[in-house]
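Only one protein chain is missing from this complex, and each of the others stays in its spot.
Every chain is named by a letter (A, B and C) in the order it is written, and numbering of its residues begins at 1.
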């Protein structure tokens, strides 16, 4: 065995489960997705190739609701069993089952998904009501053998190029390359995953050669140009404006808030230089991203004028506004929040800052909102690497969306329309929505398209991409 | 003596029950695990489903009854996050924590007692001032700071030791060393103070009149008299370590129970929290019983 | 009647100690370390009282241009002598202004826990075995109750505030004081002077407070001084839960933890507040060691006879 074909990857977050149907969680997905368990389709976000086949060789739409998938043949699971349509059906049923609490159902919203086996290499998948992007959705459903019980597993079996060789809880997880993989044989023979919460330590481990890849280190530790690579991590950082409380119902006030923040000043100081300014809830690589929208300029004078105007109209611009933040959201979230607070204060807002741990933060972030809250700006990150805004817009902007800060029938309608549309029409509708939200509603204070840093040892080649947050395909790692 | 131990075990059992009751009900006041386990975008259906699966819909008292009856069968319940028995999860971590605590506290106790006693022999002397200052700087320096500097110096720059993780003996050196510092400073000061007081006693004069050497006066005659507060503080520090050395565990990637407990609390994985508390509480109770026995062994006048 | 009149007492005056304060000051003067410590603490207290008033605004003035400005340069004015933090706020005024919250919280928590712990410990050590048992088992429970869980519970049941922060920090530290006090009481109560006091008709509280407590206090103070450091650092780790201090309010602990990620690039962010914590702890400890000597008549000569060191 050639030791130099082994890699060690140091991750920032431990895993508690290795459940294939939970691979949408980034900590699980990074180890499991496409390494152990594969999906029918796969989205190429960076290469621009769009949706690509994986376990399905091709697919076509039967009708509004049903899609037919033609499956790859001669594929074996790591336990030796053959892959066929029954496995796909079981995987879908299992993921949607109410006997376990998989994450998958949430992507399908209210649609009911059923799979019908046509023959061992063909399967029909039906969504009711219909899903315009069903093949894309299939890129999140991991395929497990039909023998997998309907309960959470800690020992995943899949068709991927690797199988799980060992899991020493708290210490490491080891993946071993399979010889009977259907596809191209990746270079990495064995991958050991270790977990270090402290990014500084993770960075140090790559530096000392104890590890080869640290996919997410903090910007302050990214001090070595040779080893460190920045990549957009698909997170958008924004402040939700709570339109339920004075003075935030007033559009002028919301504009003033946006104008008061010197976004550019952050870049290269508190956030990495590679950061871009956000103009939508979704990253630029998403379908229908509206490139015409410019970030809000920094114009404190105009902000002050708007406030004065609002005040003259009797808007309670002096009432307290609380910025709610989440501790450890990203490395220096506290400073960023303080800086924002400072800028808002400078134009005359009365702002407080309150940081919370996850649980309390989530309670505030999602509905139902407490009726006796003060006006709030909730700082949150939203991650959509799935290529389509549908995974974001309903939740953040629909009046029934659990994290939306306002209610606008027009917006509701636009979201519903776009969700049902396909092709270019779909892209156009999303674009329209994004523009409307930014220009007319002034729904939130969009700030940054975040970037992450990976430290990669010089002996391996690996290029982190926007997908690296949620998956890390070992096949993309090479050796020098 | 046997009666004493029996009584202590019995009353400790009641404390354990009280602890369980308290933790069970209080922790459930702190929010809903479903909201944390499931993604933000989860549908109401998913939430309901999750609650049903984990019996979170029943009235608290019913849940508690179920918990107790399971507990009677030594079933500590399942971990929400890890989908396996909570007690397994906890014991895995506890083994590490226990080793770390025992090793560190033994070293600390030994070093602090020896150095503190010698320092107390000449209060205000050079040795005393030096050890005090050094240990106090260590004890009041932020531990993560010490840990990271230690990694940078000893693992990255000098490459003497691995940065973190487990595996070899060398992996233990930095965590133990960093963990050592704070209790060392505290116990050193307590030893020192207690010893100074004891050196003033008349029996020290007797020992000197007998021709007993300084070392023996310090470590045999005086130390035992000064030990009561010392072992109490050692016990306190040991208890803190048994509860988990969180900073050490997070920084050094050490799979102990401290980080597990914190994560479980933040994620509302109640079964793991309860199991972890029970295991550590048991260890702490046993340790406290040993400490109380140690009082009686160290000082015959306390045996009543 | 025979009288022992022959002993020479060089200055025999009336009984009243010549001005208690002057005696104490003289004893402080004799221990230069303690003197330095006392002066340092006075400065810290002054910072705590006047700091926010004088430097409150400077401490908050952000300026991303002078972000992470290194220390020891007064090009930007003497406020920047310690450098600036990641938002370009000058560290010197920040350290000074942070003294108030830091001292408030640390002193509050340490005082609460030590007073409550010592009282319970005295009761546990001196009262009937049954009461003692109840108290000790209570201590066991607190000892094994994770402080984070307590913090989360407090956060959920009460609103976030400095007071609650103090409560959380104090509760978790009670067992040390309690157990230490009890351990010492168990031994001291066996001494004959306690019996002598009993014979005089001294009430339990008098025995406990006048005879036993003074013997225990030095140990408690020693622990408390080090707890001070512990609390100052622990406080910041609870801030992340949302309890207690929230920016732009500052404490040294918070500054240290904010500076954590800049350890490699801008060490001064964590260094100065860390130094403040270390120096404060050390001063407290030096002072408590000095006090231990002052309170012990058999040791007091060390401070009463000038010049000579012990030998």
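Side notes on the structure shown:
Going forward, a contact is a pair of C-beta atoms (placed from the backbone, for glycine too) under 8 Å apart; a residue touches a chain by one contact, two chains touch by 3 or more.
Definition applied: contacts and distances are computed from a predicted model.
The unshown chain of the complex is recorded in UniProt as "ABC transporter ATP-binding protein", chosen from "ABC transporter ATP-binding protein", "Ion-translocating oxidoreductase complex subunit C", "Inner-membrane translocator" or "Lipoprotein". For the chain that does not appear, the touching partners among the shown chains are B, C.
Interface note for the absent chain: among B:18, B:53 or B:212, the touching residue is B:212. On the side of subunit C, the interface with the absent chain consists of residues 1-12, 15, 17, 23, 190-193, 195-203, 206, 210-211, 214-215, 295-298, 300-302, 304-305, 308, 310-311, using the contact rule stated above. By the touch criterion stated above, the residues of subunit B touching the omitted chain are 200-203, 205-214, 216, 220-221, 224-225, 298-301.
Please note the rule applied: only the chains that are shown with their structure count from here on.
Distance from the subunit B centre to the subunit C centre is 22 Å, each centre being the mean of its Cα atoms. Chain centres here are Cα averages; for subunit A and subunit C they lie 47 Å apart.
The set of subunit A residues that touch two or more partner chains comprises 200, 357, 359-360. Annotation for subunit C: residues touching 2 or more other chains are 152, 155-156, 263-264.
By the touch rule above, subunit A contacts subunit C in their complex via residues 199-200, 218, 220-221, 223, 265-266, 269-270, 327-328, 331-332, 334-335, 337-339, 341-342, 352-357, 359-360. Every residue of subunit C that touches subunit B in the complex is listed here, in rising order: 31, 33, 133, 136-138, 140-141, 143-146, 148-149, 152-153, 155-157, 175-176, 179-180, 182-184, 186-187, 190, 215, 218-219, 222-223, 225-226, 229-230, 233, 256-257, 260, 263-264, 270, 274, 277-278, 280-282, 285-286, 289, 292-293, 296, 298-299, 302, 309-310.
Contact residues on subunit A toward subunit B in their complex (touch as defined above): 14, 16-17, 19, 24-25, 98-101, 103, 105-106, 109-110, 151-154, 169-171, 194-198, 200-201, 204-205, 207-208, 210, 357-360, 362-363, 365-366, 391, 395, 402-403.
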